[in-house]
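One protein chain is absent from this view; the other protein chains keep their places.
Moving on, here comes chain A:
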Amino acid sequence: MDEFREMFFVECDELLEGLANGLRKMEDPDFDKETVHAVFRAVHSIKGGAAAFALTTLVTFAHRFETLLDLIRSDRMDTPPQIIALLHRSSDCLSDLVMSARQSAEPDQAHVDGLLAELDALIEDDDPVADTSFEFTPIVLDFGDAPTPAPTAEEGIIVRMTPNFELYRSGNDPLALLAALRKLGDATVELNVDAVPRLEDWALERPQLGWTVRISGAVSELDVRSVFEFVDDCCRLSISRIEEEQPVMAQLPMADPVMDTPPSPTSAPQAPVAEVPPVVAPPAARPSGAVTEPAQGATIRVGLDRVDRLMNMIGELVIKEAMLSQVIQTAGLHESPDVVAGLDSIRQLAGDIQESVMAIRAQPLKLVFQRMHRILREAADATGKPVRLVTIGEQTEVDKTMIERLVDPLTHMIRNSVDHGLEDALTRQRRGKPQEGTITLSAAHRSGRVQIEVSDDGGGINRPKVRQIAEDKGLIAPGSNLTPSEIDQLLFLPGFSSKDEVSALSGRGVGLDVVRREIMALGGRVMIDSVEGKGTTFSIALPLTLAVLEGMLIQLGGQTMVLPITAVQETLQPDRSMLHGVGKDSQLLANRGDLIPIIDLCQTFGLDEAEKEGGVLIVVESDSRKRAAFRVDGIFDQRQVVIKSLEQNYGRVPGVSAATILGDGKIALIIDPEEIILSLSNDHGRHMAAMASNG
């Protein structure tokens, strides 16, 4: 039973996601009718499942929610922003109820009751007797001179269709459609030539010929729809009941602006005042012309552990392949073309398999981004700032583990942007910005990494204030000489919170330092970019996977170690004139005017000291833009390495993030440059703080 229960909740997650997605589509005034159906089905399925497990609260709520959706579905209710906002809140509440049912926790009954009352108010206002009249709406809306229904005795349906070029090209014949329609009942067919252009303007790819079919008798819309089942994406279609004399069904959204039917009055008037700011997805985010979602292929559910095992084995394969090629090299066979070709194809295959498995683990960031809409909505409500969220590049794929671990940092960053980034509506007005703030969440692949950006169009970072706070809290010494970007970095210091009063929203004792730590744990880094008066952008750069890493193989006191290439800025063989001793132990590298502290990695790892003079310096930069030069004995290769956990069988080693296996089967440790640099600057920071307290 528990197993089924768990399965139900997994399904709920998917349904809720589809629900939230659909509701966002409904924000668009001329949304596709199918969207409402999909939303309705999602709620209905949750209700059905919940009933099977006797989750009463969930069932009650879902039922009421479903009733409201049914009203919308059957065109008995309009969808102005207030209703959409209510639907969003209901969807959030449903999600909460599912969550509490899953954890067998008590739901927030007061909240649920409040929403139920709102839903009921709408539902009961709707008089089921007068239901066929589409313009009867339960909330007071200014419809202007909406046409009054002219009831007629005649019963039937009017179908207006204008086939697209697609329909003709795919070999469909309008005649067959018309014939099928005639079978439904007593039909009169009328040809519309009004839209057909003059011959000199005629274009093959823009057919304008349309037909109006009036079918009398008890014909259901569903029957008509089924005729068009296979062509409804390549045909402009409107279906209305004769007795209404108005097209009710929304047209299928078309790229072509020419419509042969008057726009449905339901979509034209807007509610006079929108109390809740609508969170509207930008039209630009939707590819023009694309009406339907990409078809869902057949899928199977596979446990993550199985995929991980496969991934491990492929890691092994890559290592074995490297070992084999080394053996062949030593055996002197590497000149034989057969061996080389065979080895090459194995290498190719191994690479392909690795990529395929990584693709299995890869998931679109959409899964995280979608959840951010709700976070934003709540943040906007809590602060009273009207905000809209624009998401770009939702389809960008990253490793599944990363998807899960991105939720918290992104949530915090969105809240932070709403709370601290955006000005309030009044200030925005004064500065000549639109009252509604915009937060853009974007993702893209950039040179082997995934870049995620959270940007707001707020006032930018108030640097003097940030500096003052940092000084007040003793994070920096008063009067220290900091560049603007160094001041921005202060936001990431533990114990820094820029709002004077702790706000309910982002001031939960969790600062941006936590965000940074979480991102770093994923092998990524966070950067800030802020322009005064224009806004702030936080960018996160993440590796594509947690399983492999591009590394520089270095020699260190007889050991081979790996340095992640992402941290490396440059490598150089220093001149004596570039090195400057400071005190007894420290050395600085003077490189193009910068003074960079030198860290002897042999010393850091307690290895046999390398000779001070020789060796190579690798300049690395940390996420906090702090630089250091690592002294190593030599660099000998650069390659992809498979990441192996060290903590599983041993534990954490300071300055080491993980291990990998080299071509010869030996283990090499992967250096964590961030931690090494940070340990240096922490001492430095403490030193500065000590100086501050003394002065």
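Throughout what follows, a contact is a pair of C-beta atoms (placed from the backbone, for glycine too) under 8 Å apart; a residue touches a chain by one contact, two chains touch by 3 or more; residues count from 1.
Criterion: contacts and distances are computed from a predicted model.
K.L.:
Unshown chain, UniProt name, "Protease", "RNA polymerase sigma-70 factor (Sigma-E family)", "Chemotaxis protein CheW" or "Pyruvate dehydrogenase E1 component subunit beta"?
P.N.:
"Chemotaxis protein CheW"
K.L.:
Based on the whole complex, identify which of A:Thr57, A:Asn172, A:Thr212 or A:Asn312 touches the chain you can't see.
P.N.:
Checking each option in A:Thr57, A:Asn172, A:Thr212 or A:Asn312, the one touching the absent chain turns out to be A:Asn312.
K.L.:
Of the residues A:Ile123, A:Val656 or A:Leu680, which one touches the chain left out of the display?
P.N.:
Counting the whole complex, the residue in contact with the absent chain is A:Val656.
K.L.:
Since one chain has been left out of the picture, which residues of chain A touch it in the full complex?
P.N.:
The missing chain touches chain A at positions 312, 315-316, 319, 559, 604-607, 644-656, 659, 661, 665-669.
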